[in-house]
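What follows is a short report on a single structure.
Note that one protein chain of the assembly has been removed; the remaining protein chains are unaltered in position.
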Amino acid sequence: MRGFVSDFGPTAALSMESCVHCGRCADACQFYVQTGDPRYTPIHKIAPFRQAYAREVGPFAMFYRLLGLARKVTADELTKWQDLIYDSCNMCGRCSLICPMGIDIADLVEKARHGMYRAGLAPSDYLGLLAEKEQATGSPFGLSTTKFREMLNAIADQHGVAMHVDEATADIVPTVSSIDLKTYPGSMAAIAKILNHMGESWTFRTDGFDADNVSLTAGDRDGQRKTTLGIVQAAASCGAKTLLMPECGHAFTEMRWEAANAFGKPLPFRVMQITEFLAEGLADGRIRVKTVKQRATYHDACQISRRGGATAGPRIILEALGVDLHETEDTGDSNWCCGGGGGVALINRAAPLRKKAFEIKQRQIEATGMETVYTSCSGCRQTLDHGGKAAQWNKTVGSLLELVADSLRP
Amino acid sequence: MTLLDFARGPGLQGAWLIMVAGTAWRVSGILLLRQRSHLAAPRIGFAGRVRVGLATVFTRFVPRRTFWPRIAVSVGLSSTFHLGLAVIVLGGAPHILLIHQFFWLTWPNLPKGLVAIVSGVTLASMIALLFRRIYHPVLRLLSKADDYLSWLLVFLPVLTGILLSGETIASYSTWLTMHILSVELMMVWLPFGKLLHVKLAFFGRAAMGMNFARKGAAT
Partner (left out) sequence: MDPTATLGEVLGRRGFGRRSLLKFAIAMTSSLALPPALAPVMAANLAKAKRRSVIWLSFQECTGCLETLLRSSSPSIEALIFDFISLDYQESLMAAAGADAERTLREAVSANKGEYLLAIDGSIPVKDGGVYSMTGGRSNLGMLTEIAADAKAVLAIGTCAAYGGIPKAYPNPTGAAGVEDLISGKPIVNIPGCPPLPEVLSGVLVHFISFGRLPELDELRRPLAYFGTTIHDQCYRRPFYDQGKFAKSFDDDGARQGWCLFELGCKGPVTHNACASLKWNGGTSFPIQSGHGCIGCSEPDFWDAGSFYTSLAGGSSAGWRNTGIALGVGVAGGLAAALSGRRKST
């Protein structure tokens, strides 16, 4: 419980105190909406932690303990909550948006995971393993710095792009996500292509390249800090002015909004999500593109749009490319989560549940009648790919970054 | 001392003081926790964050379109209840008189008949809300003793107020005593259960608005 209540400020405390049990958060959550199982009610997922809060940190904590108004929560008890806190929550923030009391439930789940991890209750499969590996090698896929350098060189050859690796000084330091490393290596070629096109001084840094931060989603605060600070140091040491976050949701929120706190002072560089960077470049003419004669729809990553405040970028990019955009019914900040976010995609036993959650997205995309859906998060991209395969889609799932790279005018 | 004298005298004083002390304790216990530092470069300045924070207090009253079909019943019943209560408390002549005695503010009251109709609607909405809380699977899972107690502590004032206003079934004296005592019971419990959402909702929404505005996140 100490792990949970650490870092508790007034906002988190307000969230703990304010729930009036109205039940609306359930209606925002893809897991409840698709299954009808009341256990997936967002605020219910963290019930034992509200008890712990009341006992330890609440205004009447002393009375709770003296009068036995809240039992001490045992680690045994918490085992029952594991699937609620990990398998059935993407931390997508829809619940936070619907709550009439202004409770950031998604943030509370993230905090709950700190407690769960401390108690050794992060799901043992894949997720836990990944977090350990990430700390050891800087990547959940166990890719060492040497391996990364080799990969980058291979990509440079394959795609015919000039790659910059471990330069001593550079203005821009791009990062990647572990899913890019494994599944979409083309994204690294795409970044290189665009940055070269812009004539920027840039470099990948093998001492800080994987921004995915699986430790965050696992609840491992120490691992989370380690990964984040590794990247910050890498960028700072080459005097970067801009740190580019890849197509990845949590990587962005972590670096843009939390890294400075871990660093202890404001970061010495701008942190930009790749779509923000591309939108800026397109707007001021540093990136020049051909028109793309396409009709498509777009899937927002929750951490980038709703939680991260970078909703406008992708629309600017698509417009600059001349894509005929047909938005889904709930889009932008009101988007439904693909179901794979927040580490859920990495939990094997959660696959059936994830599939059910994805059906909402599937319906909404199909309703647009578009053949192509773009996204700017590799996690979402992978979920859309897998989900589409299961649904036997004929739709194309594309990355916005790669689309821009493919459409550059010489 | 009759029960009515107690209700209008030491009962009122005691309930008021407990409510003030309890609310102050709980709110300051929350707000005086250490503020988390936010060292990331904000998207908008402090004044802008305050503006969004205050706006969020009001925008949260109307949910986004994406949520609508599923929560229409909840929002409808809850809004009816809250608005009804506001009309009764702020528009009913005796309540304005009470506020005037203690806070020197006054404003014109609504006609007694209109308040009576609204009271009936409010009472009905409360009964519907109770049924919903008992039968809806999500609410049944979430609800604890405090939820039902809080419902009762608000229901009794509305009910006794209607009976007092109608001067029916029992004497004016009896209903006046019951009405004032039931309100005092509510006041005494208010700081400690979910009823304090009357204060916390505003703080919570404003805090979320300010925090999210810093990130440009959706509010």
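For clarity, chains are labelled A and B in written order, and residue numbers in each chain start from 1.
Everything that follows uses one rule, which is that a contact is a pair of C-beta atoms (placed from the backbone, for glycine too) under 8 Å apart; a residue touches a chain by one contact, two chains touch by 3 or more.
It should be emphasised that the depicted structure is a prediction, and the values quoted were computed from it without experimental measurement.
Within the set B:Thr59, B:Asn109 or B:Ser143, the residue that contacts the chain not displayed is B:Asn109.
In the full complex, chain B touches the omitted chain through residues 1-2, 4-5, 7-10, 12-14, 16-18, 20-34, 93-95, 97-98, 101-102, 109, 111-112, 171-173, 176, 180. With the whole complex as reference, residues 2, 5-9, 13, 56-62 of chain A touch the missing chain.
The definition used in the following text is that only the chains that are shown with their structure count from here on.
Considering their complex, residues 7-11, 13-15, 17-24, 26-28, 32-33, 36, 38-39, 41, 43-44, 57-60, 93-94, 96-104, 256-261, 263-267, 270-271, 305-311, 329-330, 333-334, 336 of chain A touch chain B. Residue ranges of chain B in contact with chain A, taken from their complex: 25-26, 28-41, 43, 56, 60-61, 63-67, 70-71, 74-75, 78, 133, 136-144, 147, 192, 194, 196-197, 200-201, 203-209, 211-212, 215-219.
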